[in-house]
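All protein chains but one are shown in place.
Up next is chain A:
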Amino acid sequence: MNPYILTILLFAMGLGTTITFASSHWLLAWMGLEINTLAILPLMCQSHHPRAVEATIKYFLTQATAAAMLLFASITNAWITGQWNLEFMSYSLPTTLVTVALALKIGLAPLHAWMPEVLQGLDLTTGLILSTWQKLAPFCLLLQINPSNTSLLLILGLASTLVGGWGGLNQNQLRKILAYSSIAHLGWMILVLQFFPSLTLLTLLMYFVMTFSLFISFKVNNSTTINSLSMSWSKTPIISSMVPFILLSLGGLPPLSGFMPKWLILQELTKQSLAPLATLAALSALLSLYFYLRISYAMTLTMSPNTLLNALPWRLPSNQHTLPLAITTSLTICLLPLTPAITALLTL
C-alpha cells in the first residue's frame, strides 16, 4: 500500500482509540469508535481478494450495528437522566444496551459469529491489529460503566470461554483458531470485569503480549494452516522451539505467564463466592488447550530426529524484524514470578 495512505490510516486508527480514551461525553466516545472502524476498513481489503472484501463488509456491518446500538443507548440515557456523561449511567436499560453493544464490538459469545470469518479473510498483520488494537477502545468504555446486571457479564464471559474452546476444536486454519482463542480470552476478561477491573486490564495486556508473539511467529513462517507449520522447523528452528511455550502460555499452564491472569481471576471469583463458575471457566480452558497442543504437535513436537535428506523449503535471508517477537516471547514465558509487582502496578 502507498506509504502515505498507510500512514494516514494508521494515524486515524490511533486517533479513534485516543478520542475514545479521552472522552467523557458519549457522543465523543461513539465518534472515536466510528473513526477507528472506518480507518481499518481500507487496511482490511487492501488485497482486493474476494475473501478479504467479504471480511471487510462483514466487519463493517457488525461494527456499524454495534456503534448504532451504542448511540441509541447513550441517547436513551440522555433522555432519561438528562446528561451525556460517561460515568453516570445509572439506569439498567441503557447500561445493558451499552454492554451488549460493546460485546458485539469485541466479539463476545453469543455475539461472536463474525469474528472467525472476518479474521480468516485478513492477512496476519491486519488480523493482529484487529485482535489487539481494536479491543482497546471498547474495553476502555466497558471499564468505565457500572454494570447493572451482575449475571449478564457472567453469562457473556462463560459463554465466550465455552464457545472459544469448542469452536476452535474443528479448525485447521490458523486464523480461525486465533479468532476462537481471542473469543475465549475475552470471555475471561469479562468474567472479572465487575469485581476487579484491574484484572481485566491485566488479562487484556497479557493477551496482547501472547497473541502478538503468536501472530508474528506465524507471519515469520508465512503459514496460515496447521499443515504448513510442519516444515517450519527447517526454516526457523528457534522460533519453532519457542512456539509450544507461547501456545501453552495462551492455554494458561503454569509456570508460564499465561497462568497469571487465570489464577488471579479464579482467586477473585472464589472470593466473590462464585466457585462453581470458576471451576467451569477453568475447565473450559482445557478445551482451548487441546487445539493449542495440536498446533504445537504439528509444529515442533513431531520434528524430524535429524537432518532430512530430501528437498526442504528454501531458507531465504529474512529481513523480518524479529526483535519485537523476541521481546514478547520472553515476556510470554517468564513473567509469572513478577505477579505481585504487576498486580500492584495495575491496582494503582
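Just so it is clear, a residue touches a chain if its C-beta (ideal position, glycine included) is under 8 Å from a C-beta of that chain, and two chains touch if they have at least 3 such contacts; residues count from 1.
By definition in this document, contacts and distances are computed from a predicted model.
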Exercise. The chain dropped from view, which UniProt name applies: "Signal recognition particle 14 kDa protein", "Serine/threonine-protein phosphatase 2A 55 kDa regulatory subunit B", "AP complex subunit sigma" or "NADH-ubiquinone oxidoreductase chain 4"?
Worked result: "NADH-ubiquinone oxidoreductase chain 4"
Exercise. Which is it among A:Q120, A:T161, A:S257 or A:T300 that touches the chain not included here?
Worked result: A:T300
Exercise. From the list A:P42, A:P197 or A:P244, which touches the chain that is not on show?
Worked result: A:P244
For this session: Against the chain that's been left off, what residues of chain A make contact? List them.
Result: 241, 244-245, 248, 253-256, 259, 263, 266-267, 270-271, 275, 278-279, 282-283, 285-286, 289-290, 293, 297, 300-303, 305-307, 336
